[in-house]
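Notes for the one structure printed next.
As you look at this complex, bear in mind that one protein chain is not there, while each of the others sits in place.
Chain IDs A and B follow the sequence of writing; residue 1 opens each chain.
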C-alpha cells in the first residue's frame, strides 16, 4: 500500500519545519545553514537511529523525495515563520500529528524486521522523539521529552496499542488509524488538563 | 557457555539502576518517564553503539530479557533509592563490577566479529562507558569519564590484558576473570589513593 509512504514524507516535512523554527529562535543558530541543518537533523534523526539499530539503510539516503520534503519544510519555516508561530494551535496540531505518524511507522517497520514486541514499542517512540532529542542536545538544551508533559509517554502508549491490536490480527490500516488517534488524544488531553507523570520521590 | 549471558543481564540491570538514580537527582528528569528513559539509555547505550559499529543488531532488540532486566533495575532505583544512596560503597561496588563486566563482554564480542586487537580494546571500553557518556550528554553534564579519576582508563587496561592473554591462548573463562579483577583492582586503588592521570601541560 502506498499510504504510509506519503504519511512518512508528510511527517518528515512537519518535523523539518519544527526543527527549523526551534533553531531560528536562538541567535547562534539562525543563519541559513544552522536553520537548515537543525531542520534536517530533527526530521531524520529519529528514523536514522532506528534504522541504524535495525541494521537497514535510512530511507533518505536512497530516496531524494525525503530531502525534498525537508527542503520544503525548512522553506515554510523561513517564509511563514511569523504566521506559524502566531497560530500556535496549528503548530501544536502538526507536531502532535508528526509524533503520532512517526511512532506508528516506526513500530510497523520494527516488527517487520523481526524486533520483539516490547522492543518495537520502544523503537516506535524512538523514531518519533529522538530527532528532537538530538536537536536539543545540539543546541545545548535539556531535551524536550524530559520537559514536556506526557510527550514520549503518549508515543509509548500508542505503540503499545498497535502491538496489542496486531496480536489480535486487526487489519494494519485500521490499527494504524486507531493507534495514531490514541497518541493524538493522550497528548491533547495531557496538554489541555496539564496532566503530568508522577515524580520519583527523592527523600 | 551460558555464563556471559547472565553476566551481561546483570550488568544491564546494574547500569539501569545507576542511570535511574542519576536522573532522579535532577529536578527536570525525575518524573517516571525521565528516570526510566535515562536508566534505559545508560544500560543499553554503550553496547548499542558497539553493535552499530560492528554492524550487528543489539541484543535488547530481539531478547526481551534485557528489557526485563532494565525494568527491574529502574524499579530497584525507585523503590530502594534511599538505601542504595546510603550504602554508597555497595553502589560503587556494583558500578565498578558493571564496567568491568561490560568491558570484557565488549572485547570478546569485538574480537569474535573480526575487529583488530587494538580497536577491540577501545570497543571494550566503549561498551562500558558510552552509555554513561550518552546519559550525561542528555542531562547536559560534563561526561563522568572526563571527571572521574581513572575510570575509562581502568577499562582500557583490563581490555588490554584480555587481548594480551588471548594472544597467549589463555582459556577465555580464566582470561575473563583475570581481566575483570584487574579493572576492579585498578579502579578501587585509584579511588582509595585518589590517583589521577597526569595533566597535559598548558603553557
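What we mean here is this: contacts are C-beta pairs under 8 Å (C-beta built on N, C-alpha and C of every residue); 3 or more make two chains touch, one makes a residue touch a chain.
All figures in this text were calculated on a predicted structure; none of them were measured in a lab.
A.B. asks: Which candidate, A:34, A:73, A:98 or A:124, sits in contact with the chain we can't see?
C.D. replies: Going through A:34, A:73, A:98 or A:124 one by one, A:34 is the residue touching the chain not shown.
A.B. asks: Based on the whole complex, identify which of A:24, A:96, A:127 or A:179 touches the chain you can't see.
C.D. replies: Per the contact definition at the top, the residue touching the missing chain is A:24.
A.B. asks: From the list A:78, A:164 or A:196, which touches the chain that is not on show?
C.D. replies: Per the contact definition at the top, the residue touching the missing chain is A:78.
A.B. asks: Of the residues listed, A:10, A:72 or A:139, which one is in contact with the missing chain?
C.D. replies: Residue touching the absent chain, from the options given: A:139.
A.B. asks: Name, in rising order, the residues on subunit A that touch the hidden chain in the full complex.
C.D. replies: Residues of subunit A in contact with the hidden chain: 24-25, 28-35, 37, 40, 48, 52, 55-58, 60-64, 67, 78, 81-82, 137-140.
A.B. asks: If the hidden chain were put back, which residues of subunit B would touch it?
C.D. replies: Looking at subunit B, the ones touching the missing chain are residues 52-55, 114-116, 118-119, 122-123, 133, 137, 140-143, 145-147, 152-153, 196-203.
Keep this in mind: only the chains that are shown with their structure count from here on.
A.B. asks: Centre to centre, by mean C-alpha position, how many angstrom separate subunit A and subunit B?
C.D. replies: 30
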